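Every protein chain except one is present and positioned as in the full complex.
Up next is chain A:
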Amino acid sequence: MELHEHRRTLVVAGNGMVGHKLLEILVERGATAEWDIVTFCEEGRPAYDRVGLSSFFNGTSADELSLVSPGFFDQLGLTIHMGDAVASIDRQSGEVVSDKGLRIPYEAVVLATGSFPFVPPVPGKDTPGCFVYRTLDDLEAIREYAAGCRVGAVVGGGLLGLEAANALRSLGLDTHVVEFAERLMPVQVDEGGGSVLRRRIEDLGVHVHTGMATTEIVTAKSGGVGAMRFKEGDDLPVDLVVFSAGIRPRDQLARDAGLAVGERGGVVVDDACRTSDPKIFAIGECALYGGRIFGLVSPGYQMARVAADRILGGEAAFTGADMSTKLKLMGIDVASFGDAFATEPGNEAITYRDPVANVYKRLVLGPPDRRGDRKVAGGILVGDAAVYQTLLQMCRGDMPSPKHPEELIFPAGSGAAVPAVGVGALPGTAMVCSCNNVDKGTICAAVAAGCDSVGTIKGITKAGTGCGGCVPLVTDILKDEQGKAGVVVANTLCEHFAYSRQELFDIVRVHRITSFSEVLAAHGTGEGCEICKPAVASMLASLANGHILDGERAALQDTNDHFLANLQRDGTYSVVPRVPGGEITPDQLIALGEVAKEFNLYTKITGGQRIDLFGARVDQLPHIWRRLIDAGMESGHAYGKALRTVKSCVGQTWCRFGVQDSTTLAIDLELRYRGLRAPHKIKGAVSGCTRECAEAQGKDFGVIATEKGWNVYVGGNGGVRPKHAELLAANLDRDTVLRYIDRFLMFYVRTADRLERTAVWLDKLEGGIEYLRRVVIDDVLGICAELEADMARHVDTYECEWKAVVDDPERMERFRTFVNSDEQDPNVVFVTERGQIRPAFDHEKADPALLTIGAKP
């Protein structure tokens, strides 16, 4: 790099997100050729992602939160003083003085000192156990102190307060939020949105108190926090308090230096981000522009861009910022944009509220134009913010508003036609990432240049690296551009159907198709194969019971389903009757033993608490089943991609530790879902206490008893890639357990790929468990009633497939080894091992002395 002889010095006070963004922009624009840039960082760590702070409690490390690329401060012309801060600015001599006594003559200064958390002046606010939520050091201190605590409270129910509450929750504390205003997030949402948000947060187990003024923090005997006292009402016993009641600009440097500051704080800046001293700039949360503090990262970055340009002699101007926000608080979507409160003249609001799904949407429309059309002017979305990006683009004028914008907030299927507004409709100039000023055109160019993932787009364009709110939009643009370029990731079932399993399932469901030949003729090619035939057979079975061997469906089944038994390596089958919940009577055990002896079957206990009988020939199967059915047993569907078992422990019925009747619930669940055909096998379990003897967390659905009810887990499995199930919902009553599992299973049946277990399906589900909760608990898709009805139909029409066979001579006739002879397959031969049969290996078949031929009925 060519260095100018006359070098100038720029001092940047503060290395937070905005201060660091300024350094990056200056470096990128080559400022270090002329400038020595000296920055002071008060904290022990250089810039890190404060927006993502709460992820620190979910395992994200301080290093991962860092915004400083490796080697950044090693560049010539850049100096950072860690653990030191600017103490004063001597405008007379043109020097800054640091806490540690450094004196640095400057040509220009940028104040990026940010803000500090406001702590209301209540008695006891400095008691041990009181914290603020601003820096990584704060979080570390909270984590350390929380280890000995049970109850935590956050003072402040705004955006940051709820972030802090989520953090306390993830630390395992019983969490309270105390808000002075009458609703949560009063700055972003209105009353309707606030009440929906409140209900959703309460559903997560967080206690919300609004309209409460904290008057004192009461000290416990231990010397730490003991309780909170309010203007009205009883004391709230707490062990830890986090103050998050807003921010105040850190403007002391400016005050001391005699710069203009606002009445309620903030360094006054003009649209060049200059303070009242033209050599001194202020950006970010310490700056006051147009009488306003901008407490978001995106406007801060815009200010950094303006200040950098001005320092380098440019003319960029800051003219205020869009305070639109969309965030996910505790998994809940909250968005607020434009004139959210309809305060501008002529603007009017339309609201949509679904108290069942707990969704609130408010759309603000501008005044009608001369044709009577109204443009989107703002809005509030709580619980479902899927339309945020579309509405925001319309609000900004990047995209035309449709004729009836209000239809955008009503759910699909409500009768209002929702216009399909894809990202393809966005012009290239549409702003996608306002944190980093990246428009759609830039992203499209990156895709055209070969970026094929969101990660590479982030790396090249920086889109999505600020607050991260635009990542879904970036993803959609990527897919849209790839689609246009013909890059298609095929997920088709097989050569006969150009559809994924989910798409084909919808075709079969929507068109009420009842046969394979019908779907093949209308939507496929060729004759079908061993992939699509069983897949379609499974769909037909999931959508309407009816015997799987009836009519044409018989030809679709895999051999296991065709013979209603499990094919083994030598061509014989194994038989597994259902043992619901693993509970079996002595008489049934004796009957099983007698059948095994009579037909000379090998017996083994399975992992699902049942008994497997091996070595049955095709022609023996109906005779074996006649006996089992007479003994009161039924098909266990071990041969099907279907519900297998619901394992259980004995629960409180016998166990000293059990807190609920796990066996009864397991039996209820197994009988409810028996015979349900699915993309893959399904296993369940119910444990009677947290000791989890039934291993419910290793199952597709698992239920664990608590003192208060039942916790439901989903998406676990053993097998090749073992995976623990994830908690879907806690402390449910029995009926709710059934309802949620009904919905979960049917949603899985509808949407999973062929041979995809719930664990993989859940992994691939965008949004994961949180999205699943929104679908099966909050019903954001509005399909829960349908899913429950599908399951109810299954439960009502279930019949034992084996009983239907042994009762029907025509079906019985299919169970023959040879269609034209009563002889047996001479190649099925057994040897004896540990007192039971097993198939002979080839070398043993040559030695007649070793062989035992299976006894014939």
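As a convention for this text, a residue touches a chain if its C-beta (ideal position, glycine included) is under 8 Å from a C-beta of that chain, and two chains touch if they have at least 3 such contacts; residues count from 1.
Everything that follows uses one rule, which is that contacts and distances are computed from a predicted model.
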Just to verify: the chain that's not displayed, which of "acetyl-CoA carboxytransferase", "Nitrite reductase [NAD(P)H] small subunit", "AraC-type DNA-binding protein" or "Anti-sigma-W factor RsiW" does UniProt list as its protein name?
"Nitrite reductase [NAD(P)H] small subunit"
Touching the left-out chain: which of A:Y106, A:Y499, A:F563 or A:F701?
A:F563
Touch assignment to the omitted chain, from A:R134, A:K533, A:R610 or A:K723, lands on A:K533
Pick out the residues on chain A that sit against the missing chain.
495-496, 526-530, 532-534, 552, 554-560, 562-563, 567, 569-571, 813, 816-821, 823, 825, 827, 842
